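I am attaching a structure below and will ask some questions about it afterwards.
Then we have chain A:
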Amino acid sequence: MASIGTPTQRGCSGAVAGDREAITRLIQLQGDDPAALIEVLHQLQQIEGYLAARSLHQVARQLRLPLSRVYGVASFYHLFRRTPPPVHCCAVCLGTACFVNGALELLAVLELRLAQQARAGGWVLERMGCLGACGSGPVLRLDQGLAIRVRLAPAPKLDAQLEAIGLPPLGRATAR
Partner candidate 1 sequence: MSRTVVIDPVTRLEGHARITLQLDADGHLVEARFHVVEYRGFEKFCEGRPFTEMAAITARICGICPVSHLLAAAKTGDKLLAVRIPPAAAKLRRLLNLAQISQSHALSFFHLSSPDFLLGWDSDPAKRNLFGLMATDPDLARAGIRLRQFGQQIIELLGGRKIHSTWAVPGGVRSPLAPAAKIWIQERLPEAKATVSLALGIYKRLLDGPLQREQRSFGNFPSLFMGLVGPEGHWEHLEGWDGGEARGPGGAGGSGAAGGHGGLRIRAADGSLVADGLREDDYASFLAEAVEPWSYLKFPYYRSLGYPEGIYRVGPLARLNVCDRIGSPWADAELVELRQRCGPVATSSFAYHHARLVEIVACLEGIELLLQDPELEDPHVRARASLNRREAVGVSEAPRGTLFHHYRVDDNGLITRVNLIIATGQNNLAMNRTVLQIAREFIPDPVPAGMEIPEPLLNRLEAGIRCFDPCLSCSTHAAGSMPLDLELLAADGTLLAQRRRGA
Partner candidate 2 sequence: MGVITLSVNGAAVAVPSGATLLAACRSAGIALPTLCYLEGLSPVGACRLCLVELEGAGRPLAACVSEAAEGMVLRTDTPQLVNFRRMGVELFFAEGNHVCAICVANGCCELQDVAVAVGMDHSRFPYRYPQRSVDASHPLFSLDPNRCILCTRCVRACDELEGAHVWDVAERGSHCRIVAGLDQPWAEVEACTSCGQCVDACPTGALFRKDDTNVTSHPQRQRAALLQEARQRHSWRNQGPPPP
């Protein structure tokens, strides 16, 4: 069995959304078992990149669950998306170790930096619970990859570091 959907698979939509038969099959593989709802949602998100209302409807119907129950579960867990994933995502780990090492300050810097990019439709900044990379904080997750020890530094140095790990270069408007 393939690995389940995880945060690292965000945005890597393999199949065309709306492949009803693929969804039917994956639910059948779980034995049409209502208790497998979360597993089904994981796999659905892996296929479609997010949980579309139409797909949730299909899940509910096939698992014979009330619509509101399916929606309640899909919206309870932070890793389930109900909207298409952004093109690029930069997530800041806010685990304790990262916090102690300046993750909040880093987040503030990134908020300023990515404000422009978000408008351009490219990047979205997210906060994320502890990734468990506590030995190497602060940690950023950039799309699939992980950037470790992104320590706060004076602007030019930090900018260079952020650029080096794959964030878009600063636009002219934000340059001082």
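Quick note on selection: all candidates are chains of the complex that A comes from, given by their letters.
We take it that contacts are C-beta pairs under 8 Å (C-beta built on N, C-alpha and C of every residue); 3 or more make two chains touch, one makes a residue touch a chain; residues count from 1.
Being a predicted model, the structure only gives us computed values, none of them experimental.
J.: Given that every candidate in 1 or 2 is part of this complex, which one actually touches chain A?
T.: In this complex, among candidates 1 or 2, chain A touches 2.
J.: In the complex of these two chains, what residues of chain A are touching candidate 2?
T.: 53, 56-57, 60, 66-72, 75-76, 78
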